[in-house]
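Input: one structure, supplied below.
Every protein chain of the complex appears in place save one, which is left out.
Should a chain be cited, it is by its letter among A, B and C, assigned in written order, with residues numbered from 1 in that chain.
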Amino acid sequence: MMLPELRETVSRLHAELVRYNLVAWTAGNVSGRAPGGELFVIKPSGVSYDELTPESMVVCDLDGNLVEGDYAPSSDTAAHAYTYRSMPEVNGVVHTHSTYASAWAARGEPIPCVLTAMADEFGGEIPVGPFALIGGDDIGKGIVATLSGHRSPAVLMQNHGVFSIGDSAKAAVKAAVMCEDVARTVHVARQLGEPLPIPQADIDRLYDRYQNVYGQRSPL
Amino acid sequence: MMLPELRETVSRLHAELVRYNLVAWTAGNVSGRAPGGELFVIKPSGVSYDELTPESMVVCDLDGNLVEGDYAPSSDTAAHAYTYRSMPEVNGVVHTHSTYASAWAARGEPIPCVLTAMADEFGGEIPVGPFALIGGDDIGKGIVATLSGHRSPAVLMQNHGVFSIGDSAKAAVKAAVMCEDVARTVHVARQLGEPLPIPQADIDRLYDRYQNVYGQRSPL
Amino acid sequence: MMLPELRETVSRLHAELVRYNLVAWTAGNVSGRAPGGELFVIKPSGVSYDELTPESMVVCDLDGNLVEGDYAPSSDTAAHAYTYRSMPEVNGVVHTHSTYASAWAARGEPIPCVLTAMADEFGGEIPVGPFALIGGDDIGKGIVATLSGHRSPAVLMQNHGVFSIGDSAKAAVKAAVMCEDVARTVHVARQLGEPLPIPQADIDRLYDRYQNVYGQRSPL
Partner (left out) sequence: MMLPELRETVSRLHAELVRYNLVAWTAGNVSGRAPGGELFVIKPSGVSYDELTPESMVVCDLDGNLVEGDYAPSSDTAAHAYTYRSMPEVNGVVHTHSTYASAWAARGEPIPCVLTAMADEFGGEIPVGPFALIGGDDIGKGIVATLSGHRSPAVLMQNHGVFSIGDSAKAAVKAAVMCEDVARTVHVARQLGEPLPIPQADIDRLYDRYQNVYGQRSPL
């Protein structure tokens, strides 16, 4: 079987989606690009998180074709594949319908950057991507058009949910977790008034520092 | 003992109601129709979810009469029985008082379809059924009148809670889980403004695709 | 050691407060009246829920004096004792600061009966008791004055939290769980409009039926 280590990592990272309440039933998925860059490992379609194993993960090429696996790949595979094809620096993609982020997406409203943690992780607002139907490359195009050249590693796809990216599958999962966390906090803040803005120069300082100083200098 | 496999399935599915926080104390129940169509397995009344076992499940006929079991059947048995009698294609029924769905029900307000996941699963809005008292067939009639010919597998019974149906007990549980998930997300979206509508033609496309393409082609 | 069975029951029931997220740190307590009626078992003060054991429970008389135990009794003991002294039919008392019920209490606003489950359990609205300081019988008097002759087994003490009663410690815990459940659902319903009222005659029918028909005819 190909790619045993990446299968293990991608399988295990789905447990983080469950732990942080980002998913209901089978409605979210993680993928990771394989070394070499031409393949990725992704969740099988319609399989519950409890039943995921490294062996049940499926391997696809960058056109989204099944290369190895006993199951059909996630119904969101085309969006993952398009993102990997278009953004060579991306090695992980996550999709969820997490509640608060999806609520901003349902209104088509970006999340304003009013928390220092949001400046750290997202470098500013979390943007909205277009309404797009499943079944072709429209979702992938919307993700790539919105995130290319943007600081944010997450996009709120209108009326749909979140796609996040990272230089590893784990980094993309972290972005999905933090996206829901700030989506919820800013929502709660807005329920009782207007959050105070953070000056753009301070957002820039926070983002720069966090990207360059935080953590243990190893891949997250 | 009759129907050991269905008893096991129905007993186990109650754990999903607990996992997704759809129930408090003993206030929710799952049933599944037996092969042959004339009997169904349902939760015993007033027994906690921790104590449910395949053996404690009870078997009823389609008039809601106890056929086998050491406990009284769920106080909602008449509504389940009426639904099975009236809708031969239904093989699973779930009832919950899940928070967000019940809040829409308390206002007597259907949940508008503003999420692609809702178009997938429900094919449009989730409808409201009439106010009905327990103790006869009024609740069952309200469920059947609302869901017959409707795409949605879930109905918000006014001032009461959710009933969901499916071609298996598991499918009905999935509908109950997804109903609360979209009830919460649309509620949260509406708290800070109006969600953007999804054009009916796109709802139709999403529903058609999801019903015919998604998953592993085996019963969910 | 006195009352080993009741110590076990009361100790174990605290886990239900944790399971249903009704308590933070050590801020909630359960008590149960002993057979004979002159003593009750209650949580020790300031001890975490993880560390509770049957042995760490304390026994008090109906004036709230410590009769047996290695710890000081809960700081709410006087309110429990006053309730047992004044309401001989009560065999269990629970106190929590559960979020949604305490929010209604902070506004001094009773929870209107707009859910059939609330008609079942509470027979109408959940009433508000007076603002009262700890340290004497004022809280106990407020509980008893509000609940005597009232259908509701729970009272929202203004700016404070919930006290619930029952004919057993378990029944009082159930009332505390259901109080928070309906407090949350009615809150959520009210956030986006006005819930539909349930006619008083229907509330009466539901309450009568639930008190006399539901469950397995054994103590809850």
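Basically, a residue touches a chain if its C-beta (ideal position, glycine included) is under 8 Å from a C-beta of that chain, and two chains touch if they have at least 3 such contacts.
As the structure is a computational prediction, the values presented were derived from the model and not from experiment.
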- Item | Shown chains touched by the chain that is not drawn here | A, C
- Full-complex touch with the removed chain, picking from C:S11, C:S31 or C:S102, is C:S102
- Candidate in contact with the missing chain, chosen from A:V18, A:M87 or A:I198: A:I198
- In the whole complex, what residues of subunit C lie against the chain that is missing from view? 24-25, 27, 44-47, 71-72, 75, 97, 99-100, 102-104, 106-109, 131, 133-135, 158-161, 187, 190-191
- Query: Can you name the residues of subunit A that touch the chain not displayed here?
  - Reply: 20, 114-117, 174, 177-178, 181, 184-186, 188-189, 191-196, 198, 202, 205-206, 209, 213-217, 220
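Methods note: only the chains that are shown with their structure count from here on.
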- Message: What rotation angle takes the CA atoms of subunit A onto those of subunit C? Round to the nearest 5 degrees.
- Response: 180
- Item | Inter-centroid spacing, subunit B versus subunit A (mean Cα positions, whole Å) | 31
- Item | Sites on subunit A at which at least two other chains make contact | none
